[in-house]
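All protein chains but one are shown at their positions in the complex.
Here the chain labels run A and B in written order, and each chain numbers its own residues starting at 1.
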Amino acid sequence: MSNNTNDNNHAVTVRNVYKSYGDVKALRDLSLDFPRGQLTSILGPSGCGKTTLLKIIAGLLSADSGEITVNGHPVTGPGPDRAFVFQDFALLPWASVLRNVAFGLELHGVSKSEREAIAEKYIGDVGLKGFENSHPHELSGGMRQRVGLARALSVDAQVMLMDEPFAAVDEQTRRKFQEDLLNLVKHENKTFIFVTHSIEEAVYVSDQIAILLPRPSRVSEIIKPEGFRHKDAESIRRDPEYLDIVDRIWSSLRTYVE
Amino acid sequence: MKIFGYQLPSMSSLILWGILWEIVGQLELNFFLPPLSAVFSTLMEIGTTKMFLKALTETGYAFFVGTFSAIAVGIPVGILMGKSRLIDELLLPWVNMFLSAPLTALVPVLMVLFGFGMKAIIMTTALFAIWIIVLNSRAGVMHINRSLIEMAHSFGATPMDVFFKVYFWAALPEILSGVRIGIIRAVKGVIIGQLLISIVGFGALFELYSGQFLMKHFWAVLIVLFSISFTISEFLAHLERKVAYYAAQR
Partner (left out) sequence: MSYAFPTFIETIAAFWVLLMDGTMFVAYVETLKPLVVGVLISAFVGVGIGLATGLSRKFDWLLSPVFVVMQTAPLAALIPLLVMIYGIGLASKVAVVCIMAMPVIVLNTSGAVRNAPVSIIEMARAFQGTKRDVIFKIILPAASPIIFAGLRLGVSAGFIGAILAELKITPTGVGDIITYSRSIADYPSMYAAIMSIILLAVIFLNVLERIETFLFKGRMRGYASEE
């Protein structure tokens, strides 16, 4: 049941969601709130239903039962209020970077000149200026994901859904992305929902971490790191509270890996 | 496709087409399509006649000898090409050319060289089949993981050992795939050969029946031919799958 007083604070609410694939119960009675304007991570080991939950919020999958609302409106399918960033980038191999970034707008029916102008701005924002006419196969993994990110930003949705977006890039690029993400959350007035299996990553970027236990999944714990959120990108990784939280989460999760 | 929740088996629409054929035939809508049931009963009738069996053996003989030759020559040549740069550079352009060339155009040449009889048909069959067998055998050898060979050498294997214990098995899935496609081409080759070169085997029967407008007989023989061809193809695909379990790991 949606709680009206919460709708203003929470961009997305998930209530009592169940989802099964045949005999496999992916999500069981899962409820979670995502505060507006903040980045919430969904963290858990592989196969615990994180991506399933994200895709249900995105409207790409439908829950067996339960309620999902975005800005107070129930979710019935994909919509302009949410944008998705894919783990494997999901770029059109035959299209240029410009067309790829503008693709979300293209599907929304925006005129060519308008959408290309918007796309160019975001291509610059993610640091790919000069690559507008390149094709995906000419770019590195990190660059491709930036295209995916620019595409999601271009449609100006209030909720950004990111499915392990940095999993397919190398470690150095990944660290850089995490730093960039912190900046992005600070400057964009959007709600971010971020799925990851990396504990360090989650504690680094999140305002709120929801820990999911393996199938059937429900939220086992919600952690809100406070102390180091204001610190600069470099110092966070050495902050004692950061290291503490990482340890805590690892010890509670390790039983599920073993 | 599902009906009432039941998954229909994949080739089952052929039953539907068969029923359609039967109806069209019974209604005598078209001279060329006698009822399917009549075709089957004719099939039963002629299936044991001397004429039919003679056609079957003639065709079968040409097919087997042609295919066997194509395999016996094609696989070793392909393997050699895979192993030796020199031979590969010499032969590959020819193989590629003949692979995409309309081989039918070569049949008159075969007629001139080998006469109008069984020999020419066998050569046609072999010629249709051999190129893809060579190419796939070559590919199978070229895709072998170098480390397997090095491993064998490091344990002291002789060249014979390496060939029979490593090369052959590593290349086998691809070779089988080539043989399967080659055999399908061989079936086409033996028919085209019979249609063009001389009137023996099934080619003879087709000429006879179409000339006398014996549609039921014509379709009966056609169905036999198509079924044999299809069965052989499926059998080989099955063999291929059995060997393919290790294909991805070579």
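The criterion applied here is as follows: a residue touches a chain if its C-beta (ideal position, glycine included) is under 8 Å from a C-beta of that chain, and two chains touch if they have at least 3 such contacts.
A quick note: this is a predicted structure, and the numbers were derived from the prediction, not measured.
One of A:Arg15, A:His135, A:Arg175 or A:Arg237 touches the chain omitted from the figure, and that residue is A:His135. The residue touching the chain not shown here, chosen from A:Pro78, A:Gly141 or A:Pro214, is A:Pro78. Annotation for subunit B: contacts to the undisplayed chain at residues 1-2, 8, 10-14, 16-17, 32, 97, 100-109, 111-113, 180-181, 184, 187-188, 190-192, 195-196, 202, 206-207, 210, 213, 218, 222, 225-226, 229-230, 233.
The missing chain lies against subunit A, touching residues 58-60, 77-80, 83-84, 86, 88, 90-94, 103-104, 106-108, 135, 137-138, 151, 155.
The criterion applied here is as follows: only the chains that are shown with their structure count from here on.
Subunit A and subunit B have centres, each the mean of its CA atoms, that are 53 Å apart.
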